[in-house]
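The complex appears here without one of its protein chains, the remainder shown in place.
Chains: A and B, in written order; residue numbering restarts at 1 for each.
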Amino acid sequence: MAKELLKGNHAFAEAAIRAGCEAYFGYPITPQTEALEHMSKRMPELGRVFLQAESEVAAINMVYGAACAGVRVMSSSSSPGVSLMMEGLSYIAGSELPVVLVDIMRGGPGLGNIAPSQGDYNQIVKGGGHGDYRPIVLAPASVQEFIDLTVEAFDLAEKYRCIVIILADGSLGQMMEPAELPEMREVRRFEERPPWSLSGAKGRTPNVISSFYLDPLNEEEVNRRLMAKQAEIEANEIRFRELMLDDAEIAVVAFGTSGRIAQSAIKNAREEGIRVGLLRPISLYPFPYERIRQLGDNVKEILVVEMNSGQMLGDVRIGIEGRIPISFYGRQGGVVPMPDEVLEEIQKVNSRSSAS
Amino acid sequence: MTDKKMVETLIYTKSESLTELGTHYCPGCTHGISHRLIAEVIDEMGVREDTIGIAPVGCAVFAYDYFNMDFAEAAHGRAPAMATGLKRVNPDKIVFTYQGDGDLASIGAAEIMHTAGRGENITVIFINNAIYGMTGGQMAPTTLPGQKTTSTPLGRDIEMHGFPMRMCEILSQLDGASYVVRRSLHNVANIRKAKKAIRQAFEVQRQGLGFSMVELLSSCPTNWGMTADEALKWVGESMVEAYPLGDYKVSPEIKGMKKGGGG
Partner (left out) sequence: MQTEIIISGFGGQGVLFAGQLLSYAALEKDLHVTWYPSYGPEMRGGTAHCTVIISDDEIGSPVIRNPTAVIVMNLPSLDKYEPLIKTNGVLIVNTSLVDRDPEREDLRIVLVPANDIAEELGDKRMSNLVMLGSLVNKLDILSIEDIGTSLDRHIPKHRRNLLEGNLKALERGAALAMGEKLAT
């Protein structure tokens, strides 16, 4: 298929449709509403399910219900709306259902604003809802990557029977870039729905989907199963992209839009002769700790850049294990850092590490 | 000694739509009766293998263990939203929720309201026993004025806690609701009427006529601090007075509906 100029929100919604998403439930919230609007038009055209729920609380529980039926189902929202979904997400995690959610992050806390932010990192990457679980979290940095990761999200969700959250910020939802959509995948036929799904107990013992285990020993068993799954995910699903790290003395670590901004800054810094490279984690859970650990052996200093007050920073620290200095540059509240600000930070780190 | 011929006549069996498991409900609680009524209706309609139930948070949280059919366990109050999702991708299946008063009328007020408003083609069985059972007897949105609970130790004070909510009356105002009725389980005559209403509600869904809900006035002797008899008497007197029985909404399509067999 040829490249088209696509807005992030339209692109991921259409990508989900092409991936065989059979049902979408959502609630309008800026800056992701175009996705809901796209779904409202396209899903009925294709004979699939679209429903605007009365709240994000209801939307995620509709997702929960449809996921019980074994169909590909998703929702999308933005920070305050995603907070409202946390209850449902925890139930979905506890019930081990495959669900895809897109969070187009905006400035916060509270009502905040509608500008791009990465302030939901800790909430999303560390779990979000109550209880002991981790969703797979993927962070795109371009419209094309948004499309590719959305398709992959459905496969991963079903492979591990878990939640996959695509964590993007408002700018990725709103910006347009040339990108290519995948071929259309048909929705699963009723007969192809997974054996655990709720479809009526015809000629079999009933299926029960629940996250309720009154006996702590049983609940612990569930938790151990989730842990085993996480170990598998951590072993198989780490994704990152790196740039000019081979000879780097400074490594910038940044995800999503921050990663792209850092990429421009690094290019400019290289022109000044600064040996700096970029590590852009794409899977935020599982986090590329091992690659970060290696960086600790190879570079003099790490600079973490985020559109928050230093949330992924904690994970970078875990990977570095205190061996080299880590500095942080962040803009908060919906402010998007300019490449020259990041360049300035790189220059500061460089003069410091050259002096030492 | 003369030979006496023993004649066995089967007058009662466990419904196929119920599992063999004994319930955990307190003695005198009417949950068992409502489970049985639903199961009989599903048996009689022959739809057990096409039915998916949604259990609530509350005393009936284990309903999925007692019903012999596909079942899911919802978050507190969200069963109607979950049922919406399930039904939309399974339009040919019978989907019902089983919810208590705290679940439906308090924490899930928004979900039930909008599910009814959309005319979602599901059936809701609403157990109103005027109290929170599972958490040990706190005030429910349906607790009567003056009624003592563990969170209204001096009785529900309407100045402080406001008034009970009559969900049938509220939901019957919504254009999307097709069949909204209130019945009681305090004696045999009313139990029979309740079963007919449950049958009608499931038939409404089977024929695609939209949202149906049967509210069942129920007892909670344990948390009311009464014997089983006293509790049933209290349902028949105080609760029926506060929550009058009747058909609050029967859409014209239902009135014109052919009677289904049995029930």
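One rule holds in what follows: contacts are C-beta pairs under 8 Å (C-beta built on N, C-alpha and C of every residue); 3 or more make two chains touch, one makes a residue touch a chain.
Predicted model, so just to flag it, every value in this text is computed and none were measured.
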Touching partners, among the displayed chains, of the absent chain: A
Residue among A:272, A:290, A:321 or A:340 touching the omitted chain: A:340
Sole residue of A:61, A:150 or A:257 that reaches the chain not shown, by the stated touch rule: A:257
Identified contact with the non-displayed chain, of A:159, A:229, A:267 or A:300: A:267
Hidden partner chain, residues of chain A it touches: 3-5, 30-31, 114-115, 170-171, 174-178, 257, 260-267, 336, 338-340
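Following the convention adopted for this analysis, only the chains that are shown with their structure count from here on.
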Chain A and chain B: spacing of chain centres that average the CA atoms, whole Å: 40
Complex interface listing, chain B residues touching chain A: 48-52, 54-55, 61, 64-65, 67-75, 78, 81-90, 93, 110-111, 113-114
Residues of chain A touching chain B in the complex: 22-23, 25, 49, 51, 53-55, 57-59, 61-69, 71, 73, 87-88, 91, 95, 198-203, 206-212
